[in-house]
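The structure under discussion is supplied below as structure tokens; questions concerning it will follow.
With one protein chain withheld, the remaining protein chains of the complex are depicted in position.
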Amino acid sequence: MPPYVVKDKCDGCKGKEEPLCEQICIGDLMTLDPGTGKAYCRSLRDCWDCMSCTKICPKGAIEQRIPYQLGYHGAKLIPMIGTDSITWTCVDINGKVERFTYRTRNKR
Amino acid sequence: MKKNLPKTVKEVEEVRIETDLLIIGGGNSGCFVAIEAKEKNPDLDVTIMEKAHIDRSGALAAGMDAINTYIGEGETPETLVAWSRAQVGGGPLREDLALSNAKILNECVESLEKWGVPFKKDEKERYKRRGRFDISIHGEQLKPIIAEKTKSLNPRILNRVAATNLIRSGDRITGAVGFGIRDGKFYIIKAKATVVSTGGAAGLYRSATNDGATSHHQMWMCPFNVGTGYAMGVRAGAEFTLMEQRWCAARVKDFTGPVDTISVGYKAKMINSKGEMILQERYAHLGGDTAPRYIRANAPMNEWSEGRGPTFVDTRHLSPEQVKDLKIDYLNERPTYVLFLAARGQDPAKEPLEIYGSDPYIVGGHTGSGYWVDIDRMSTLPGLFAAGECAGGMPNKFVGGCAAEGVLAARGALKYIASVKHGNLDENQIASEKERVFSPLLKGLSMEAKYNIPAGQDQRWQYDGVTPEEMEERFQRLMDEYAAGVGQFFKCNEEQLNYALKHIKMLKDQVGRLFATDLHELVLVHDVIDRLDVAEVVVMHLRERRESRWPGWQTRTDYPGVDQDLDCFINSRKDLETGEIGMLKRPYEQVLPGDRTKAPSPLPLSAEKS
Partner (left out) sequence: MDDSLKIGIYLCTCGGEVEQAVDAGLLAKEASGWPGVTVIHKDASLCSTDGIRKIRGDVEKLGLDRVVIAACSPFFKVEEFSGLGINKYLVGRVNLREQCSRVHRNNPEHATKKAKTMLRGSLEMARHSQPLQPLQLPALKSALVLGGGVAGINASIDIAETGHEVFLIEKSPFLGGRVAGLHRYFPRMCPPSCGLELMFSKLKDNPAIHILTSSEIDSISGPPGNFEIMVRTCPRHIDAERCVLCGKCLEVCPQNAVIYPEGPSFPNAPAINRKLCIEGCDKCAGACPVHAIALDEEEKVSNSKAGALILATGWEPFDPTPLAELGYGRLENVVTGLEFEKIAGKHGAFLRGLKRIAFIQCVGSRDERHLSYCSGVCCMVSIKQAILLKEMEQDTEVYIFYNDIRTPGEYEDLYRKARQAGVIFVKGIPSELKPGDANKINFSVFDTVAGERLELSADLVVLATGMRPSSGIAELGGKIGIALNKNSFVESHLQCYPQDTRRAAVFSAGCCKAPMDVSRSIESAGAAAVKALQFLTGGIEVVPDHSAVNTLKCDVCKRCIEECPFKAYALDEKGFPKADILKCRRCGICMGGCPLAAVSLGELSIVQLSEMIDVFDRSYLDEDEPVILGFLCRNDAYRAADDAGLRGIQYPPNFLGIMVPCAGAVNGAIVAKAISTGIDGILIAGCPDSQCHYIQGSALAKTRLDDISNKLREMYLEPERVRFVAVSRDEPEKFARAVTEYVSELKLLGRNPLRL
């Protein structure tokens, strides 16, 4: 399932060597285009949609999309990561918005 | 980016490391091996070799919504093992291993909470159960938390290094080699003890939802767990067990995601197109809802094959709050299932969720496949230990049990390390392995230089070689059609299996034609080679078990019943002289008395007592 990198938002993690999505991708799929300094997925078919890249991206530049073979376009799932919380916003193809917030780490 | 790729084997830089304990695979159980070893002996030199990045590697990459094995109030290690035995139709399973695991299971699970994983609680502040041995967690950060704990103990972590083979010195394993996916270096690790914890093998079969373009990896198990741990053991001559016990599961259709979340967690019944409750209608004699796992897993595909598809889990009784909780569970484990529902505009409270069979996986944390190990988790090769999904003979480990296996393998390895010195490395073995590892890349790069085909054309077709994707697709279809894939409703016969074996051998002869033009493709090349080696063993096991002991997981149309003579482990070992896979049988030893097919009742809970 393909991750889509919004080019305007991606800043290549500034270090310009190995952006966080490239570091974290379990399938070695995200990488940096040396020409543009932006990240991209080198093989859309091989993505397992674990969303690690989407979650770790500090610029909110990565969207996870459902392959069209399996689901219709227009739906969105956006994670917002807090220090010990996550908030998901899901929008379905009819525009219905759902939100989910919960703790991801125990109190210290 | 193609920076500084070597042109000859000689140019490949070598990294040599000497370590006490080498852990191959830094997923859940691999991290637990490291944690246990370092906590027991902080001075021990421990090295983790990890293909991805331990922060998000292995099957836990996306998170987890439940721990499927925890011994709650009213249960004991013995009831867990007896329940597990019944889940696999009475076995055979290694009850000795299962009991030792169950005894330390709870402390492993509880440590996760201590390190920061939020566990859901019931009204009495106990872990919230969703099934008999299932507890619910908010495991979105499960893997990062385990990784942080691991890092805090300072093992040497080699992220982005893919293991390719074990080093054998006589009978003993004295380390392993691999290549750096980022740096292109050849890693030679000499170790007193080596633990393989690379997870299971996914991608041996074509997934039912594999439509090519962007859904090739639409599968349940992590597709980057390709069975390297098994493959290296096969090539080194280790003994394997129950490789025919494939995990063929009912999964949400098209998405191929987990179903237990719904069926166990929210008591949703499986129904067919007629609205019949499948388990109650057709499997009442096997326990209905509590029928063995393979029965429940295979039920939807049976309905389809008999013309009663499509099949569903009926979620129409769920309240809006339950639907929300259900979605949170998915967000914790496979978040995009929530997106998938949204992409279909589907409300589970109004429509039941469609289910279907998954592609078969070899996952020793779920079924009994894996290395044949002793009570210390040492394989038949001295110095080589197996943990997590790699350790065989003990099904139903899941996240908690795999963590416990890591602890046990670490303890076994520590004991072994105390008794040995470093072994020798056979430099000839290393040199030929280096050649084997890098030649597909050198081949690809030299072709690229030679042909210099302009961009915009599909360059690879013009090369004189095979891409890993081509071979993977060919072989996955072969397995699906001839070795009881979901396309064949998990069924096979002797002739089909012989056909599969014949073509696997032909594919193996073609391995020399594989090429890669960068390090990422080199990973893909070795992935497909490893899968072929595992698949060959799986097919040999399927052929050897001439009965249908666990329909679905292992169904022989030519031997439909259970054969009492096969109430034993079927094991295999590659003969390193001939290269042939040899089959052998090992007896089943019952430790816990009682009916093997029945799970004992739990003690009444204190809540119900009052």
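What to note about this one:
For clarity, chains are labelled A and B in written order, and residue numbers in each chain start from 1.
Everything that follows uses one rule, which is that a residue touches a chain if its C-beta (ideal position, glycine included) is under 8 Å from a C-beta of that chain, and two chains touch if they have at least 3 such contacts.
As the structure is a prediction and not an experimental result, all values here were calculated from the model.
As for the chain not pictured, it touches chain A at residues 9, 13-15, 17-20, 23-24, 56-60, 76, 78, 80-87, 89, 91, 97, 99, 101, 107-108. On the side of chain B, touch with the chain left out of the figure occurs at residues 53, 55, 144, 147-148, 151-152.
The rule is short, and it goes like this: only the chains that are shown with their structure count from here on.
Centroids of chain A and chain B (each the mean of its C-alpha atoms) stand 25 Å apart. By the touch criterion stated above, chain B contacts chain A in their complex at residues 1, 51-53, 55-58, 61-62, 113, 116-118, 138, 140-141, 145, 159-160, 181-182, 209, 211-219, 222-224, 254-255, 324, 327-328, 331, 334-336, 338-345, 520, 523. Those residues of chain A lying in contact with chain B across their complex are 1-2, 18, 23-29, 31-32, 34, 42, 44-52, 64, 66-77, 79, 86, 88, 90-94, 96, 98, 100, 102-106.
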